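Reading through the structure tokens given below for one structure.
Note that one protein chain is taken out, while the other chains of the complex remain in position.
Chain nomenclature is as follows: A, B and C, assigned in order of appearance, with residue numbering initiated at 1 for each chain independently.
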């Protein structure tokens, strides 16, 4: 007998839960790609993608995952031999750096560990030291999916300004877009990358690069036709949006997802994520008051509203995850990039998530802690419920 | 801002949550209804419908809801003027009686209130008093959906046997089939009715009547061709299954649902419902330890594993339901047939339900009690989690 | 090797091809049945169901097939022993009569064969002969699905009027509604029955009875609560629409189907069916100019725009149907109710059908006639194409 037979809940930090409206929109015949409603619908996505990033910058859509967007962003502003500075707060910052190396770029890492955000002062100091202006771009994750650390992007821009350095500021919002408030224009971000399968609630398969005029001006003269963001952002002909055949069904899905965001209102979306994240933290703080379980990021100001990383003793996280999935129908995320991995797990709480889902995830973890024999403090679920009740 | 934007959870006592596999099976073109795979697939449903009722009796499928099955069952064994005895444990027992009256039957009610099961001794006494054998059938709900009261069907059969009365025993398993263990043959049930939208996890639209040879022998000579269960149960031609066009998409959906039950195993299905029901009771007992909230049925032995009825003070249940639906994404059932209705609500926990769903429902109710200011005892969610952890 | 692997085309006279929009609308969770959008949506169906029947009469929705609507219509206006007069133009007229017999009614058949419409003069003569007014209702199919014969309903009303008889006029539009123009009010129809799986393009499972005040006044004092059309048509509470649980998913599907009809415009829907039917007739007339194949109804004025019955030599129709289905992906209808059945087949051209589908069906039949060695005249496909080209 298993108590898992029912509607499964995938609470990993992406892919996230897909709304029925999105799946329904994707259940259709392929459209004419040469003319007609596909063209109008695709054009309608652009202002809404700008809206979720709070920007007037251009945006290019790529058929691909987040790594594709990383590659695209780099190819459009660097040439082999260029130096980029990666501010790393987890596995994915390093990952972007590895992609840069593959492109022949020189990569320098500013390491901030796995529990702390980018320290703008260190960034500023490094930029000031780059007296010959070798650094072409500063790369950082708004939220690193592997750690749940959220950094202060406006402070990074301030560091660039204070240092007088003209490197581009490139931000990865793959985990955070549509969950943690992000203000591309206000915060002076030049390039931002994201993907569709997290806060944008669409099956994995398309990703995005937003870029402002300052970034566009850095484009190398010789570059890949495929990755070139210019025709994608401002196509003369429809096929240029995607350098070839459009990802038709993903576009329909994304259209439905953006309609949901617009209907709710972006501010309301952020407010919902904030309350639900606070409920989750309240539960984990209560559990952690006794026993090994603790939140990876101690300062709530640096925690994401989309993904939370937790630490236990070796083996405990794996045991908890397996119990939750196989006995209760809840799938939690692995401790990606942490050592020992079996001591870590992550909860995704991004996108199409409401109060009853959050209470279901937390209630299942409560049962899982009991079932797997992990010591924990009392009152976690009541604490979470109190946050939700207060709204 | 609302915390309800996410996957909604419909926790009313039917329709229940539909598995994705069922919806996918229904998303298809209509089949040829004259020959081919529809015929084989339909025939394959019969042994599985017998399996879930633990019977070798015949079963007729009706396009209709539970009320249609009520009507069909009565039409096949009674003629106008016949007397039927209804053992009522809630609104739906009375409802079946009202349908009988519409058919010109004489209806006598044995009333057991809304919090207690059928008392077999009272039934036996009434049968013994029917010395001229006027009672043609005894009607009762295994579980009355409006109250969550579960009655002992084997005891009813024992009462019939003890009294020496040959009335048919007709049981409504609309709320219970596939959730609460039911044994048609072992318990000596002659006719059983159910519908697809509860434990059978299929969108509302088809219902069923199982009938044994003893019941079939009572069929009136003159009766409706449409309702006649004989050609439906043993069709010479395919169209006779449904007296006309088959409900094609519901059959595909039901096929998928029965496949899920078979894959899990019927005993495992019942064991799952049992644990989840006990988790729910544990929570409500804890809440009810202080304040107005209490379970409708005090003796756990008489509570359904599929639906639970709760009582609070006037207005409180409505306020709680509205908060849960509009703020948290959880829809609870109304206090159907109770006075004042606004003091009652029901939770459906039937069919496609797992531990994380149950914890989500209970966690939401916890938050709702806080938000709507209903006094309640502590420790409810931990108590539920403990039941689930123990498995 | 088979040439059938591709999108199948079900061209039987119902169920018909279901639009993707309908299937998408049905691919969803069950709604709250006690309050909210389901209630508003259901109410919105009524005026649109009146619109397609061109009536202001009431309409009751039944979970059921066409036979259920037959039963419902009879139960609401007759009592056992009443006499009804069936004007039969095919198998389904007789079928309705058989249902009436099951209800204990006396049934008299006015037989018009399988290739001719109702002869209003014969009807009038019979009514005049009923000097003691025993006939309670005149039953007829607007189009009999088994023969494709379309009768003149206005002429039937004229016969009733001329005879001074006050029997109700009850019409079966199961095959024709939404395909062949039907005007309930203008034509003086008292009761009309239809189902959802033909011109209304929804998976089989719900059916309808429209009834005017004159018919309603005939309702027996004692009647089935389940079939009673009054609470269904004018419910005081939502559950009365369906005497119990609503067929939720069918309602969503029907809503989508009616939206398609409204977007196209009912007159445009009829005009489309007219042209496509004329294209089909043109092809069959050409094929029939040489060889055994001929249209069942010789006078185009009496042919349905929704279904066409064809005759060949014994065995030929079965061979053609099998070739079309297994080699080409086209399913044709059997020769239901004809002798020998293997000499007859039917083509459904109802509902969601356009010019390319019609040309696909006809082109496949052309190939099938060649493959199965049936002699046929030339130019059939060009003739059909010419009709379509002329629009």
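Some notes on this structure:
Going forward, a contact is a pair of C-beta atoms (placed from the backbone, for glycine too) under 8 Å apart; a residue touches a chain by one contact, two chains touch by 3 or more.
Keep in mind that what you see is a predicted model, and the values were worked out from it rather than measured.
The chain not shown here is touched by just one of C:98, C:166 or C:264, and that residue is C:264. The chain omitted from view is touched by exactly one of C:17, C:177 or C:256, namely C:17. By the touch criterion stated above, the residues of subunit A touching the omitted chain are 8, 10, 12, 14-18, 23-24, 26-35, 63-68, 70-71, 98-99, 101-104, 195, 197, 203-206, 222-226, 228, 242-250, 325, 331, 333-334, 336. Where subunit C meets the omitted chain, the residues involved are 1-9, 17, 19-20, 27, 260, 264, 267-269, 271-272, 275-276, 324, 327-330, 352-364, 366-368, 370-371, 378, 381-382, 384-386, 388-391. Residues 20, 23-24, 27-29 are the ones on subunit B that touch the missing chain.
By our rule, only the chains that are shown with their structure count from here on.
With centres taken as mean CA coordinates, the chain nearest to the overall protein centre is B. Overlaying subunit B on subunit C by C-alpha atoms takes a rotation of 180 degrees, rounded in steps of 5. Between subunit A and subunit B, two chains of identical sequence, the interface residue sets overlap for the most part, with shared numbers making up over half of the total.
Separating the CA-averaged centres of subunit B and subunit C is a span of 35 Å.
Between subunit A and subunit B, the centres computed from C-alpha atoms are 44 Å apart.
Each of residues 20, 27 in subunit A touches at least two other chains.
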